[in-house]
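My structure is below; once you've seen it, I'll send some questions.
Moving on, here comes chain A:
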Amino acid sequence: MRAALEKLGAVVLGWLEHTGRTFNLLLLVTVELLQPPYRFYPVVRQMYFIGARSLTLIVVSGLTIGMVLGLQFYNILQRFGSVDLLGAGVSLSVIRELGPVMTALMVVGRAGSSITAELGIMRITEQIDAMDCMAISPSKYLIGPKLLAGLLSVPLLTMVFDFVALFGGYFVGVVMFGVAEGSYVNGMIDTVEWSDVRIGLEKSLIFGLLVTLICCAEGFYMHLTKAGSQGAEGVSSVTTDAVVLSSIAVLYSDFLIEALF
Partner candidate 1 sequence: MECNLKSGAGYDLLELSGEVDLQYSPQLREKILGSLRSGAPLLIDLGRVSYIDSSGIASLVEGFQAAKSAKLPYGLLNISSTALQVLTLTRLDKIFNLYTDAAHFEAQL
Partner candidate 2 sequence: MTSVAGTAASPAISIRNLFVDYFPRRILTDVNLDIPASQITVIMGQSGAGKTTLLRCMLGLKKPSSGSVHILGTDIVRASRRELNAVRKQMGVAFQGGALFSSMSVAENIQLALREHTSLDEKTIQIMTRIKLDMVNMLAAENLMPSELSGGMTKRAALARAIVMDPKLLFFDEPSAGLDPSTAAELDQLMITLKTTLRMTIIVVTHELDSIFKIADHIAVMANGRVIEFGTPQQIIASANPEIQGMLNRKPRENIVDTDAHLRRLVGG
């Protein structure tokens, strides 16, 4: 009994330490980024990496999800004879909910995992120590640009996702099933309010930060975990952890935001 309690305590403490470390990193990097010199080129490079290279994936998945939504809503709404609401249904669910969440999850898979692997490898091959010994802050130099790029790219990608998904819904509804174009577009314009767009945007900002932060912290602090001494195997295990943790963080914070606002 006591052993079990101790084990539970250790798990909880470990989890708290983990979370604390992650948010401590955010604090540290924020403070460091506020101090000169300011560099923009690395941020652009990371935006290319996180943003531009995820674009195809985002367009493809956005289109597919928009079309699936169009189909689903059409089938349901048809039973109640209210296919006029198709535009409203698709746009509300995409802009408020699916756009930010799906984009963030795609970024986790595409860019987040490689961020963790990259930092993890740099950690175990002493590249981060080497940078530290050169009096260059690894958190500022390596993580700062990634965080900023995540914060900027994910909302932009979300906008692309939203746009493409709405088009997918439009394609299924208007082109395939012959819903009146006017009712689709007007339904969209009438139902979606500025607050929906704003919440969608805010969510994508928060997700972008969370995803990059968690993925950076998992790789950067790899040496503090059990995986730190396991070499390449350790890198693969922290990468998996990072993907799982950041996906859960996205979904859970999505729920929190919906519940609170």
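Selection rule, in plain terms: all candidates are chains of the complex that A comes from, given by their letters.
Criterion: a residue touches a chain if its C-beta (ideal position, glycine included) is under 8 Å from a C-beta of that chain, and two chains touch if they have at least 3 such contacts; residues count from 1.
Values in this document were obtained by computation on a predicted structure and should not be read as measured data.
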Given options 1 or 2, the chain of this complex that touches chain A: 2
Parts of chain A lying in touch with candidate 2, wherever the complex brings them together: 121-122, 125-127, 129-136, 141
